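Quick one: the structure is below, and I'll ask about it shortly.
For this view, one protein chain was removed and the others were kept in their places.
Think of it as A, B and C in the order they're written, each chain with its own count starting at 1.
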Amino acid sequence: MIEKVLIANRGEIALRVIRTCKVLGIKTVAVYSDEDRNSLHVKQATEAYHIGEAAPAKSYLNQEKIMEVMLSSGTDAVHPGYGFLSENDDFARLCEKNKINFIGPSADSMDLCGDKMKCKDAMLKADVPTVPGSPGLVKDADDAEKIANKIGYPVMLKSVYGGGGRGIRIVTNDKELHEGYESVTGESIAAVGKSAILVEKFLEKTRHIEYQMARDTHGNTVHIFERECSIQRRNQKLIEQTPSPAVDDETRARIGEIVCRAADAVDYTNLGTAEFLRADNGEFYFIEINARLQVEHPITELVSGLDLVKLQLDIANGEPIPFKQSDLKMNGYAIECRINAEDTFLDFAPSTGPVPDVTIPAGPSVRCDTYLFPGCSVSPFYDSLMAKLCTWGQTFEESRTRMLSALNDFYIQGVETSIPLYKTILNSDEYKNGELSTDFLKRHDMIERLTKDLKKEKEEKSDAALAAAIIYSEYFKSRIQTRVGNNSNWKNKLG
Amino acid sequence: MIEKVLIANRGEIALRVIRTCKVLGIKTVAVYSDEDRNSLHVKQATEAYHIGEAAPAKSYLNQEKIMEVMLSSGTDAVHPGYGFLSENDDFARLCEKNKINFIGPSADSMDLCGDKMKCKDAMLKADVPTVPGSPGLVKDADDAEKIANKIGYPVMLKSVYGGGGRGIRIVTNDKELHEGYESVTGESIAAVGKSAILVEKFLEKTRHIEYQMARDTHGNTVHIFERECSIQRRNQKLIEQTPSPAVDDETRARIGEIVCRAADAVDYTNLGTAEFLRADNGEFYFIEINARLQVEHPITELVSGLDLVKLQLDIANGEPIPFKQSDLKMNGYAIECRINAEDTFLDFAPSTGPVPDVTIPAGPSVRCDTYLFPGCSVSPFYDSLMAKLCTWGQTFEESRTRMLSALNDFYIQGVETSIPLYKTILNSDEYKNGELSTDFLKRHDMIERLTKDLKKEKEEKSDAALAAAIIYSEYFKSRIQTRVGNNSNWKNKLG
Amino acid sequence: MDYKIPDIEKSFEGKITENLGNNEYVIKINDDEHKLKIINMNSKGIEFILDQNYHRAKYLEQSTNEMNLVIDNVPITLNTNAHFDEIVYKNTGGGGSGNAQLSLKSQIPGKVVSIAVADGDSVKKGDVVCTLESMKMQVAVKAHKDGSIKSIKIKEGGTVAKGDPVADIE
Partner (left out) sequence: MDYKIPDIEKSFEGKITENLGNNEYVIKINDDEHKLKIINMNSKGIEFILDQNYHRAKYLEQSTNEMNLVIDNVPITLNTNAHFDEIVYKNTGGGGSGNAQLSLKSQIPGKVVSIAVADGDSVKKGDVVCTLESMKMQVAVKAHKDGSIKSIKIKEGGTVAKGDPVADIE
């Protein structure tokens, strides 16, 4: 039985894990970098150990140092959170070697999930649909053409050495394919000195839909419904919701079965997420397994009633999953907004610095996982996720209006946030009607709409702002005449 | 359709109503006394009007003033909350006269619920079991003896002019009855100059179990499960939970049907609560209908997924209840702790004053309805309920451990609170095992156990307290030697 | 006093016209009178009821001709007094020749990953001048106008704060 867990992470996810451990009476060990000395996870854990400098490589990615803390503190398990070491099979292997219970899949399974080619292979064997394309690298342009004609245009030519949109060309016929092949090859060789090309069907207006799944060491597998995460910027999720408006009961069950097969195919243990692209025609294509607890897990908790961190601990303890697929009932609707420190108008550039004041929304069916507190700061060394604001509702409309109300209540001083953008999105008819796609922001001109909304908001507040400004000026005038400068005295003077 | 609601209340319940209205896009009007100028409900409502002095009679009970605000502000409905005017049929009638939609039952139904004798009559006709006893006043001691023998000893002799334990005698045989009759009559005459005596069966080790019910203007009635509120002090509820450990599915449905009959019997509309005593032998006896939203409604919301304030608004709008009895499923377990400003060791005497600092618990499945904020104060003019801390769990144990964790996180500076007592109760085996009764505190020596727990807690913290004290002393010493006076510099000097 | 809210291109005239006592005032904004009641106030902010509506304002940095405040969580900048021309002028260029600011300033804090230009290079508006790393992301800082690089103010591996000059472009 796990009695003491080290959390090899920081921020809201460290706090999330600590919270469940507290409720279960399990001791927690926090680790922290120089930058995080004053962070909440240090304060809420049972014990806290300093592990190095701010840069992740010197602290949260420092496997040896973290292992040292685990061994010296008598820790029997490690929760990796997400990011950092969470999908590092070397670390999982190091834990296995040192008899530390790694709360996640085995190193081998993690390795398999992380290798896209091997994973795709395993999925094909397990009859899990993946995006149609070349089974591996194509030999030459003619080979590519053959495949393109088999799967149908448009197709994507992808250099395996590309990334972030580089080394990718979308082509719609044989002629374009041959031209594109040349240029992708050229780009790739220019950039990294070699070329290796894949062909994949190009899907338009896709939705990102993923399934939470769990598999225990006894081979029991369940899925815990889908999450739709189509609202993204630069391939990063912004808003997630469950259920997906594009998934009905039949689809949920049908894809859910595929998810369980996928988990079995890689001998997965613990909680993971199977990600799919859903084409506009309703087809689902497996993309990858995220071999960890996902950022957006709270919305699954809200509709399932499960504590997913507790489920992770149970599975890590070797217990069978304490329910069957048929026991799970989806209850209501949940939405998550990732509250990022970023400037929407500067192409989502990070915004960092001290946060002197913060108001965290609360209330019935509102959940906010965050590391923020008044006087904290947002570090440039780590990612921009400051808070995960989640709301639940008996209907989608209820969860949506609750989210809007909570977003209005959320105040973070000192950094730019994605909150205004989310208000614009949640108020849009397209969002209300569930017309989601991964290019939602661009497709529906959300940034332009945001600009208008902000202007309108300012207009609405202008009288109040002016009133505040007038009083401020008077205050300063009166202060000069006032001897004792405290608030009530001033008011008496002004009154 | 209701578009603007005045909330004729203050504190957490005013905030609760405002929150739902916000989510639904309904405008809210707050009223406030001198004492509440700085209170949160003033800040969160769409509009706020000052209605008078701190004393309730001069403000929150001032029907004329509140009506004046409603008429001048264009309010179309009033939510009375609980307490104050919520069960005042004169006020309900005044609203009816002025065509203000009173969110609650009709004045006539409220009147009937409030008159214990008439209500009991109506219940007997509707075959709702009430505590066995005389149908009305007894003529004399012999009449009382006849009834006592019919319903069986022990019985209670109750002066209708008594209250709070006065004018009550428990007797176990005919001889005691005759003696008791004399003394109760004497006491009553001595106190109020007249005597009128009822006989009622005396029930030992009773539980207080109540049912949330709702009835619309079309005559549809549902119950929304029970709440057990047995943990009380001086007949006031401290901790509530749902489901009750003493209610199984069969009982829930059986008593639920009785509850619907009771609501029909008094032509009830809107939300109300039917209160029962449950005898140790499992029998349920109706006591009364609380004709308002109850303090403890959040735990019903947590297990039903309903927004009860929204349901109140729907019913007030004349809409039929949007679900059937069979649609309601009880999901999980919920507990509420009423966080009162009171000194457990001074017989729960109120504790008031400024609250310079407060930390409100939050997190998955934790809900805290409160008017507290750092810098607020607890007024001696109003009741001692500062916050309602609720937790939900898939199992009772999960809700209980979450509550303990949340209680540990709750910090309120400046006033005494019931938090430590709740920790002792929730940690007790009796509570864990569901051995509840209205005399729980006394029966299980909870105050004595609390004393021990507090001592233990102090012992555990003594090293840390001492360390803090030592540093504090050093801080003062070093100050004298240090020239530049900011914190980090000091630390460097001390370092 | 005259005010302007730049983003909404609107001018306001506002003043206290009457002191009703008990922290209540009548203020006039353009042609409309409003009743204002102060609930709390200190140098950092004010809570007040304006025509029965509660508002909370936080005062952020102030200068002689600009006020920054957050009202009901909405940040608002007010230009005050008769210095509008100067402000507009500063915001679009600063010193010198009307339409172009000399210094390219970083809008974000970060570590300098790479510098894409050298002294004397000619650049066009939108060309990448350097790349910063912040929160694991690489962000390009782009030239704000056509011109040639006169002086580079940063070096690779160094850090810049928000608002720091990156290079002068002439």
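Everything that follows uses one rule, which is that a contact is a pair of C-beta atoms (placed from the backbone, for glycine too) under 8 Å apart; a residue touches a chain by one contact, two chains touch by 3 or more.
All values derive from a computational prediction rather than experimental measurement.
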Practice problem: Mind giving the shown chains that are in contact with the missing chain? | Solution: A, B
Practice problem: Return the single residue from B:E182, B:D248, B:D357 or B:D445 that touches the missing chain. | Solution: B:D357
Self-check item: Residues in subunit A touching the chain absent from view
Solution: 37-38, 42-49, 73, 484-486
Exercise. Spell out the interface residues on subunit B facing the chain that's missing from view.
Key: 357, 359, 408-411, 413, 454-455, 457-459, 461-477, 479-480, 482-487, 489-491, 494-495
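What we mean here is this: only the chains that are shown with their structure count from here on.
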Self-check item: Most central chain, Cα average position
Solution: A
Quiz prompt | Separation of subunit A from subunit C, taking each centre as the mean of its C-alpha atoms, in whole Å | solution = 32
Quiz prompt | Computed distance of Cα centres, subunit C from subunit B, in Å | solution = 50
Quiz prompt | Where subunit C touches two or more other chains at once, by residue number | solution = 40, 53
